[in-house]
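The structure's right below; bear with me while I get my questions together.
A single protein chain has been omitted; all remaining protein chains appear in their positions.
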Amino acid sequence: MSRNLILGAGLSSLVVLAALLSFVWTPYDYAALNIPAKLQTPNGQHWFGTDHFGRDMFSMIMVGARTSIAVALLAVGIGMSLGVPLGLTAAARKGSWLDELIMRGNDLVFAFPSLVIAILITAVFGAGAVNAIIAIGIFNIPVFARITRGAALSLWEREFILAARVAGKGAARISAEHILPNVANLLIVQGTIQFSLGILAEAGLSYVGLGAQPPTPSWGRMLADAQTMVSFAPHLALIPGLAIILTVLGLNLMGDGLRDWLDPRLRVART
Amino acid sequence: MLRYSLKRALSLTISLAIASLVIFAVIEIAPGDPASFMLGVNAQPDTLAALRTELGLDQSKAERYVSWVTGMLRGDFGTSYTYRTPVSQMIADRLWVSLPLALYALALSTAIALPAGIYAAARRGKPGDLAVMGATQLGVAVPNFWFAMMLVLIFAINLRWFNAGGFAGWDKGLVAGLHSLTLPAIALALPQAAILARVMRSALLDILGEDFMRTARAKGLTRRQALWRHGLRNALIPVLTIIGLQFSFLLAGSIIIEQVFYLPGLGRLVFQAISARDLIVVESVVMLLVFAVITVNFLVDLAYAAVDPRLRSRT
Partner (left out) sequence: MKRFVKQGFVSGLALSAALIAGAAWAKDDITIAMQLEPPHLDPTSAAAQAIDSVVYVNIFEGLTRFMGDGSIVPALAESWEISEDGTVYTFKLHEGVTFHDGSAMDAEDVKFSLDRARAEDSANAQKALFAGIDSVDVVDPLTVKVTLTEPNGNFLFNMAWGDAVIVAPESIETIKTAPVGTGPYTFGEWVQGDKIVLNRNTGYWGDQPALAQATFKFISDPTAAFAAMMAEDVDVFTGFPAPENLPQFEADPRFQVLVGSTEGETILSTNNKQAPFDNVKVRQAMAHAIDRQAIIDGAMFGYGTPIGTHFAPHNPAYVDLTGNSAYDPDKAKALLAEAGLPDGFETTLHLPPPSYARRGGEIIAAQLAEVGIKAEIINVEWAQWLETVFKGKNFGLTIVSHTEPMDIGIYARPEYYFQYDNPAFQELMTTLNSTTDPDKRTELMQQAQRIISEDYVNGYLFQLAALSVAKAGVQGLWANAPTAATDLSAISWSE
């Protein structure tokens, strides 16, 4: 296990632990307003200070982690559960009209400016965490479809697959029994990376007001709320910003580390 | 090659047609009537009906879709509901901000990333490499709008070297224009530079492992000489591809940054138009962005196919 993996896994589990802990304990009620105590800088009572409504920032960051993780995780779930079968199908029917259709569909989704579409989706169906998940999830589908197809194609040339075909197994069964387990590592690595991109995307959507709605805290909205106050209360922007950076950094390091650990030859598109 | 190009062109056309349908459908089901938005709370029904007729909103959706698409084919993007000016003119105006911003950011990102990537590749595994790679990890993790806020806090509010937002306008001169685009371009360039530096480094490392590089080394060139003379040129192909893709990303992806810096660019136009339900503007801008991305992808594919004939068999 590399240093990257240890550091990344450490950072990520810290965030996950904070999120889990917030279900049972936070220093203060994250939604409780205390306007006379507003805009305190970090101190003994409020470790991360208070926001413009006097809410405890530490509690909000903890619960915000929950929001970020939930949105990003579910978006990756959407991407995987639709993208992987599509990719497997395309690879199994390589060169057919179905393959062509799936890959062109992929290109089409890729061609849409994702943020603009996310904004459109939320404009149509209303802002909220669920729509943010869908908006981010849609753009995860082609990512998983493409890498699954790529990896599966090379597997189809391998001898153990040929053997299975000779044994009379159908394409669907081969995909499920032989191809999928062999692309799993790749999917875990890519999933980690999409997860971190999802955290960033959620922050961006919340920042423009299209993510989770108040009173549910979200790091992106905390930044948006802080924007006019950075000049006299910089901690309002610094703390949620650092939370995002450390989480994404942790996930990326973990992704890189996992890749090296699981299979040093694996190559995953980063962009 | 010709057959391949034609095939790709056909699929490009189909993609664009589907995209136009999707965009129109999504935007048309958005709640909110442009006419009632414009007339406000005291509007009377007959006034609203008059305005809806004037805007052409009384036509059926199918009629409006057809006239929108045929208009675009002629280069006519329609007339904005709110501003009552041609959409093509508005887009052209905004492109004078978004395009230079994207180019500026791309130039910055390239200027930072290529040397950093080359440096890291040349010192693979040494502290210099680790430092560059660590910096790129951080660069990828920083949300660009947060970075933008910090830039504003430090360079605009505290040091007052730059304006915190707004665009000076090219009529104030090239320097003033670029000055007001500098902070936004830096904010946009940072994550892109981090990605690009990683691509540059890994492309170079790939090349270093190839046979002709070993030959070059065998001919007595030092590692660094071999890198400069042979490696760089070959590594530029993947790097240029990424730069091409980043450009279309930057054009569309600056929407939040334009929001932070209050720049009158394309992204901001979309944002304003969505909230004002200026549907025709939203439809046309999104279509234009999709067109840009699809076309760039098409050109990249063609260029690849020209370089590497094996790719033509792949569809």
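We call the chains A and B, going by the order they appear; numbering starts again at 1 in every chain.
What we mean here is this: contacts are C-beta pairs under 8 Å (C-beta built on N, C-alpha and C of every residue); 3 or more make two chains touch, one makes a residue touch a chain.
Please read all numbers here as calculations on a predicted model, not as lab measurements.
The undisplayed chain touches these shown chains across the complete complex, A, B. Touching the chain that is not shown, out of B:34, B:78 or B:231: B:34 (per the contact rule at the top). Contact with the undisplayed chain is limited, among B:2, B:175 or B:218, to B:175.
Checked against the full complex, the one of B:8, B:64, B:230 or B:277 touching the unshown chain is B:277. Screening A:5, A:127, A:174 or A:239 against the full complex identifies A:127 as the residue touching the chain left out. The set of subunit A residues touching the chain not shown comprises 31-33, 35, 38, 52-54, 123, 126-127, 209, 213-215, 227-232. Subunit B residues in contact with the hidden partner, per the touch definition given at the top, are 31-34, 36-44, 46-47, 50-51, 54, 82-85, 90, 93-94, 152, 156-157, 160, 163-167, 169-177, 259-262, 264, 268-269, 274-277.
Keep in mind that, in the parts below, only the chains that are shown with their structure count from here on.
Chain centres here are Cα averages; for subunit A and subunit B they lie 22 Å apart. On subunit A, the positions that touch subunit B within their shared complex are 95, 99-100, 103-104, 107-108, 110-113, 115-117, 119-121, 123-124, 196, 200, 203-204, 207-208, 220, 223, 226-227, 230-231, 234, 237, 241, 244-246, 248-249, 252-253, 270-271.
Across the interface of their complex, subunit A is touched by residues 11, 14-15, 18-19, 26-27, 29-31, 137-138, 140-143, 145-146, 149-150, 152-153, 157, 195, 198-199, 242, 245, 252-253, 255-256, 259-260, 267, 270-271, 274, 282, 286, 289-290, 293-294, 297, 315 of subunit B.
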